[in-house]
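What follows is a set of notes on a single structure, which appears directly below.
With one protein chain withheld, the remaining protein chains of the complex are depicted in position.
We call the chains A and B, going by the order they appear; numbering starts again at 1 in every chain.
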Amino acid sequence: MVYNFFKNLTSEATLRGISSVLHKQRLFCTAAQASQILATNEKHITSFRTAESNPLKHNFDHAYRFYTIPVEVKNQLFQHGGLPKYFNEQAKAFMETCVMVRDPALEILHYLKTADYSRPAIRYVIYGESGCGKSITLAHILHYGLTAGFLLIHVPWVPNWMRVCKEVSNSATREGYVDLNLDAAEWLIHFKNQNAALLNNIDLRVSKEYAWSKREKTEEGVPLLELVEHGINRVKYASECVVALVKEIKLHSTQGRCKTLVVIDGFNAFFHPRTRVVTAEKIQVPPSKITLTEAFIEITKYDWCNGAVILTVDKTGVADDRRESFLPIYQLGKEGFEHLDPFVPISVREYSEKELESCLDYYVDRRWLQNEKSFTEEGRKELKYLCGMNPRRLMHVCAPL
Amino acid sequence: MAPLNMVFGSVLRKNIIFNNAEVLYKRVNLVNAYSMYGPQFVEPVYKKDKQESMYESGEIENILHVPVKAARVDATCSVFHDELVRKFTNLVMRDGRKILARELIEEAFEKIKRIQLQRYHSTEDPEKKTSVLTDPLKIFHAALANSKPVLQLTPIKRGGVTYQVPVPITDKRSQFLAMKWIILAAKDKDPKVHFPEKLAWELVDAAGNQGKVVKKKQDLHRQCEANRAYAHYRWS
């Protein structure tokens, strides 16, 4: 039996092209060694779980395994959104937030580690069928960004602004533009929550004076956090603050004072002309006429460096006339494609066999799969066919069992 | 039963005595007069393991060359299929909206799991921890078993007075009553609370031998106990 295990290991290793079999043996050792480790840390050495919770160290050895996002990191990153609602509920039931280390995330992490940051920011566009794990991949990358000391510009879900905006007001400074000030202020709080620790460490200052009104202005040379605070306190100027903040960060990043990771979920919503933002005159506003759009269009351009841009396109993020395909160029539309080109498309697919097995094992471990039949080979097979290897569907199929 | 026996005696030219309608139906393979299936049709066996056991025991030979009725839409060979849950779904169903009914029950099961998992994680003592039941199906079965009454009251008129007479009930009837009570208890709720959520709580409570449904059962038993003096009216 041990022989078989090693045989599997080696074949797996050759498949993935990993040279060091010994390394793997050490990581997932069997028999006698395993019992020692099981005694020390029973919970973490399992075939579906990895103890490595530092995304900086994640590599293909950890693929298909779950890693835990620490509670404080979760609070810092996702307190104001970022994880899908159902996933969050799941995390609550499991008493932990676990994310599977999957290929697309590893691929992006690899690029982020090896890219040349003196060159223009590279745009990565994550695409895939809905429910395949685009947002979870983003969460993994965000965790990486936080650990690697990136300044995070994270938009949890753009369609929220285009569909359920909280307040619409005409822009004071720009003719024909519309502000979503409450949403902007909320985003600023999110930004502050994610980056306050980092911003206190590195000294970023406002490069020019911003005059908000006759009496209010932000002086040149004050810390960047003050600009954020101003937007939060004076909600009226929140939208303008976001634009100013993003431009400042871009400038600082280009000058090499900080590294910036832009993570935007549902980016294609910026390029679909139909929104539910309506002015007081009941006129529908296209995204290009919303001030917030400008900020995030600006930061996803190529003309800055020391940063990376990771976006997702999602067909559920736009109106139903653009839902025929989830492929990125179709989702972005002509305008969006021209804005992002050249970008690196990253596909997030359905679970592979191994990933599905690992996920089912994890559910059993978390007592989420309780039905006796689901422990049998037949039950697992049935679950596999019911969900069609789609992670979200698997989650829903397993829910009542 | 007596008139029925007489009818069958005359129809089948045999002296048959059945004291139970169910047995009768099984014995004579009684079919609905307007059924699309003739009396030679047998019920389908849609469970894989049942089929296999029939092959092993040789029982299959009896029905191998007999026409079989088409399986019903809710007959599935899924390993997760449970006959009681299926029955319960049909009772929850209104206006034939079975998909909705099934969704509601699945949601309730999920909720049960969440409630119980929370309990499981919040108990510190490892011994107590293992005793927390987290399988929603087991909880459902336990709840049903706990809510099944063994007696019921039936009005019988004697000497111009109607007495509530305690009578024993069949297993099927008591199962039906238990399911009905659970559903009624789940429907008795604040409009803001969703049905699955309330249902989940009711099931969890009943599984723990407490809650509204179990109380209702106990009330009924108590009343039967109180009316035991009328018990003889059942046959006299």
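Following the convention adopted for this analysis, a residue touches a chain if its C-beta (ideal position, glycine included) is under 8 Å from a C-beta of that chain, and two chains touch if they have at least 3 such contacts.
By our rule, contacts and distances are computed from a predicted model.
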item: Missing subunit (named according to UniProt) among the choices "Proteasome subunit beta", "28S ribosomal protein S35, mitochondrial", "Aminomethyltransferase" or "Ras-related protein Rab11C"; value: "28S ribosomal protein S35, mitochondrial"
item: Chains in view that touch the one left out, judged over the entire complex; value: A
item: Residue touching the undisplayed chain, where the options are A:Glu175, A:Asp303, A:Asp320 or A:Glu377; value: A:Asp303
item: Option from A:Ala115, A:Leu198 or A:Ile297 whose C-beta touches the chain left out; value: A:Ala115
item: Touching residues on chain A - with respect to the absent chain; value: 16-19, 60, 106-107, 110-111, 114-116, 118-120, 122, 254-256, 302-305, 325, 327-330, 337-338, 341-347
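The definition used in the following text is that only the chains that are shown with their structure count from here on.
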item: Centre distance in Å when chain A and chain B are each reduced to the mean of their C-alpha atoms; value: 48
item: For the chain B and chain A complex, residues of the former touching the latter; value: 78-80, 105-107, 109-110, 113-114, 117-118, 120-121, 134-138
item: Chain A residues touching chain B - in the complex, by the definition given at the top; value: 89, 93-95, 367-368, 370-374, 376, 378-379, 382, 399-401
